[in-house]
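Let me begin by handing over the structure; questions about it come next.
Excerpt of the complex: some chains, original placement.
The letters A and B name the chains in turn, as written, and every chain counts its residues from 1.
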Amino acid sequence: MAQMAELDWMTYQSMVETPGCLIFLPVGALEQHGPHMSMNPDVLIPQAIATAVTDRLGNALVAPPLAYGYKSQQQSGGGNHMPGTTSLDGQTLCCTIRDLIREFVRHGIRRVVLMNGHYENSMFIVEGVDLAIRESHHIGINNLNIMILSYWDFVSDDTIGQLYPDGFTGWDLEHGGVMETSLMMHLYPELVDISKIVDHEPAQFPPYDMFPVDPSLTPASGTLSSAKNATREKGKILMEVCVNGIAEAVRTKFAPVPHVSVST
Amino acid sequence: MAQMAELDWMTYQSMVETPGCLIFLPVGALEQHGPHMSMNPDVLIPQAIATAVTDRLGNALVAPPLAYGYKSQQQSGGGNHMPGTTSLDGQTLCCTIRDLIREFVRHGIRRVVLMNGHYENSMFIVEGVDLAIRESHHIGINNLNIMILSYWDFVSDDTIGQLYPDGFTGWDLEHGGVMETSLMMHLYPELVDISKIVDHEPAQFPPYDMFPVDPSLTPASGTLSSAKNATREKGKILMEVCVNGIAEAVRTKFAPVPHVSVST
């Protein structure tokens, strides 16, 4: 069982005492993803990937994901003015990340992977991690290692070529598009209604952002590119390439653990 | 479908536009609950209750629950020194509550129920709510109404007498005890292993708290009273009394909505 929250504490404690035990913390968002999909892909997808990676690694756990993330930006998520999108202030997210790492460290954990599923979270995760590492130094802990990743960065150029035969417009415009929809169709088909997919040209944005947002720049669907080419098979391929890549990355960076200190 | 996160944004928007639409926000914790149970009852139980209440009310939604709460206290949760217990600083929790209410208000929501599942959260929920209401006044919104409740406060004296024939020692000592275990056996039997229940006398605490905690005061199991008398039937009864009571309370306080202003 990979989910930390589903373990009783004694089982958790014995896992933590295993040398090199690692915790994945999925960081998601509650954000509109078009009329054809639920608002939780940014949390469900990284949680599913973390769980699959954990199953392969053996010595790892998935902590309860963060269901709310940083404010949606127009050029990567449609904008935070959209109904349903429900976001945190930057400082709130930073402090949440910092607090949770502090607790994992107290448990004896020295390896954490922050698995991001929402583009806008990235820098606030970085800041939360920096605050946590700084604080760990204050109590003399110098062997805390943290990986931050966004799962889509593990989709190889080959896979991109395969999935987007007509050309790829970049991850930012993939909001509610082929990638996320395919993954959701594969993982949670009941949360996708392909009959509601809106077919539209990719959104076009100027090389700057205006605040308050001009809502007319976001396609009426809320998606930034159309999901019409999404399929379950593509979702399966994406899942595999991400899980493979992340498992490999984690094995490489966190590899052999001859002896690990778990005392605080 | 009662889960806000599982709606697409257009469906959500149309629900919010319904006069009197209400959102439940379950506030939980990741906290050890003895060797016989997973660490997530404080979030799963209020989420389940909120979902059941929502099913009855019709015009309500359950937002994604907060999976992490305030620091476990020894006399109500064993203490925050326990492995597995993973908590937030008070200010982080307050700001999370404030931020989410701010967003619901932006969507047009004016009725929120904070459904608490972790005793130690209470005052930080109160503070987060106070900050949110204060801020809503800054933008001229004066019709925001928020209910805060802890589900166990709806267990009637009659039910207590029925479930605890040998006497009831108070909700604080119920940590990992008959109530929570019975509810989990009813709701998530796969997360309870009754063979691991430790039978022990209720914990005894002096009328004060020491920091740092003296770990020897917490029973070795981490539970504050024994769950040995927990049963699935008791869980069902508890569920019913809570769902009934909360549905009634919500109907009473948020009753008729002749016309509601949803403009921000």
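Worth a mention:
Methods note: contacts are C-beta pairs under 8 Å (C-beta built on N, C-alpha and C of every residue); 3 or more make two chains touch, one makes a residue touch a chain.
Because the structure is predicted, anything quoted here is derived from the model rather than measured.
Each protein chain is a copy of one sequence, and the assembly as a whole in this entry counts 6 such copies (shown in place: 2).
One rule holds for everything that comes next: only the chains that are shown with their structure count from here on.
Remark: rotation between chain A and chain B after Cα superposition is 180° (nearest 5). Distance between chain A and chain B, defined via averaged C-alpha coordinates, is recorded as 26 Å. Interface residues of chain B, counted against chain A in their complex, comprise 4-10, 12-13, 16, 30, 32-40, 43, 63-68, 82-89, 91-92, 95-96, 99-100, 103-104, 107-108, 191, 193, 196, 222.
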